[in-house]
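Removed from the display is one protein chain of the complex; every other protein chain stays in position.
Let's turn to subunit A:
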Amino acid sequence: IANSYNRPTLIQLQNTREEEEEQQTTAQQEEQTKRWEATELEEEHVHDAAVPPLAGDPPAADPPSPPPSKDDFQEELVIRPLHSGDIYASFQFRTVWDADFMGDQKVSHYRLFPKSLGQVITKFSVRELHISFTQGYWRTMQWGQPYLPSPPGAELWVWFQDTVTDVDGTWKELTNVLSGIFCASLNFIDSTNTVQPSASFKPLGIGNVTDHSFLRYATLPREIVCTENLTPWKKLLPCGSKAGLSVLLKSEKLFHSTFHSQAVHVRPVCQDPQCRTTSMELRQTLNVVFDLHTSGQGKREWSLFKMFSRTLTEACPLASSSKVYVDVTDNPQGEQFELSPATPLLTQAVVLGDRRTYSVYDLTQQASFGSSRSLNMLLRWKMLRPLLHSERYVAGYGLQAGEIHTLIYNHHPYRAFPVLLLSAVPWYLRLYIHTLTVSSKGKDNRPSYIHYQPSKDRERPHLLEMLLQLPPNSVTEVTVEFERALLKWTEYTPDPNHGFYVGSSVISALVPSVVAMDTNSTLDRPLFSSFFPCKEEASYFMRVYTEPLLVNLPTPDFSMPYNVICLTCTVVAVGYGSLYNLLTRTFQVDEPSPGLAKRIANVIRRFRGVPLL
């Protein structure tokens, strides 16, 4: 056998993170084009099959008699407005399967229960498995208790069956496999971060296990949870992200939140109240806290669409129950907020030692969706919005160019008013003033006054000041493009990768007032109301600061470690050199050198050819 084939030396990473399904390379498709072929069925194979063919017509058209379903799927969403103004949404998907994973019979035919997880449970003889991935920290003081607590990062705890002999080896293999399934770095779990709690983590399912040598618990606080963990999690659901509550699980919104936690809990539960037989329960939970305060333009109101950028249109057809609960305990008479569409269904439940009231939407009822065939719950807080506020951000990508956007909101329903916008931008962001655009309501809004002072490198910043008229109930957007300058290496801050700050823009405005202002005296008024002088009756002066910007500049690679190596090596070498010198140099008494006059005389004598002194 000749050997003319070399294996590639690099082992390809097995877990290439799964992209969204649609992204398939065309190259791969090209390759496959040639390989597909139709199956030619030889008759003999069919008839050779062991079971004698049934006589008469093929029984494909059996009378529709659904067999007793051995598995059951439920889905549920709870939304709770928190006191801090954030919204807490908690999803739970529960699959119960009357299969005996702990028996001798191998479970290998799956319906609603995900195959990948079932195989893992079978192979590693897992009794209970709890795994959670969390981004952010649950602030109990501000938010109250979560329905399902979880620590930041990844947490995994597993009860093995008592048939497992090498628990540590199985645990190691299990973490590796789970890290492949969930695209997480669970493979970093090893003996250095694994413990066997003796009392805290009792099995949550049935079974009275006391021998904690079959329990392993580990956390990875550093684990960063992102969309690549969500995609495999969603794949475990029977309806995927195609129908039911799971259509709301879009990563671009879920990860734009202050707290995100997804978990998988597998445990044996009782099948019936007498607990004669057990079934396997898989609960997939996802908890998320949306900070709609900051991401929702300062409004506290929320809707499904605003939180998830999707609305509900149907329940998952495979689910036996599909419900949405909204916690309305804090709103008994509807004075705090109003919820639409209104639902007559109210239910009470005792959760975490507290009796709560919930509005219930049953997605399996067609009536829940109304005439528009989509359910978009909307909650509006009854509060006043400020008349003027603003936002600012940097847009663009890469490290060369960018764009500064300033948004100024006028929430006054019918009055327009002028504002003065001042922005001072450091010199290392080179503004292109010709790209300055101001627009409101989609139309060009020409400032009536512009003062622009260009920057000088390392001397003075840009100064841009303009007077803008804000139309009523509008958003005015000011954009200007810039280019990032290269700094000298000494000009970088000690942590240059943190970015460079650009100070807030200042918006000064005379805002129309609802009540008449007192322009006369400043004597009797309280101090906090008399800082800005009041010259007009119908309006008052206010100043709004935008957010400061954090801009990344191109940063050189500060190769610190190599400098340290060079420095220490040089020090060592210098020390070595002097030591070497001391060891090898021979010291001897030098004859006193002749005096200066004698040496000069000798030089002259050499010129003259006379013998030296």
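We adopt the following convention: contacts are C-beta pairs under 8 Å (C-beta built on N, C-alpha and C of every residue); 3 or more make two chains touch, one makes a residue touch a chain; residues count from 1.
By definition in this document, contacts and distances are computed from a predicted model.
J.: Unshown chain, UniProt name, "Glutaredoxin", "Sorting nexin 2B-like isoform X1", "GPI transamidase component PIG-S" or "Protein indeterminate-domain 5, chloroplastic"?
T.: Per the UniProt record, that chain is "GPI transamidase component PIG-S".
J.: Which is it among A:243, A:266, A:280 or A:480 that touches the chain not included here?
T.: Candidates A:243, A:266, A:280 or A:480; residue touching the omitted chain: A:243.
J.: Which candidate, A:397, A:414 or A:562, sits in contact with the chain we can't see?
T.: Spelled out, the listed residue whose C-beta touches the missing chain is A:562.
J.: Quick one: which of A:317, A:454 or A:594 touches the chain that's been left out?
T.: Only one of A:317, A:454 or A:594 touches the chain omitted from view, namely A:317.
J.: Can you work out which residue in A:275, A:345, A:399 or A:572 touches the chain that's missing from view?
T.: A:572
J.: I need the residue numbers on subunit A that touch the omitted chain, in ascending order.
T.: 1-7, 9, 11, 18, 21-22, 24, 28-29, 32-33, 35-42, 44-46, 48-51, 53-54, 58-62, 64-67, 108-112, 114-117, 119-120, 122-124, 177, 180-181, 235, 238-240, 242-243, 314, 317-318, 562, 565-566, 569-570, 572-574, 576-577, 580-581, 584
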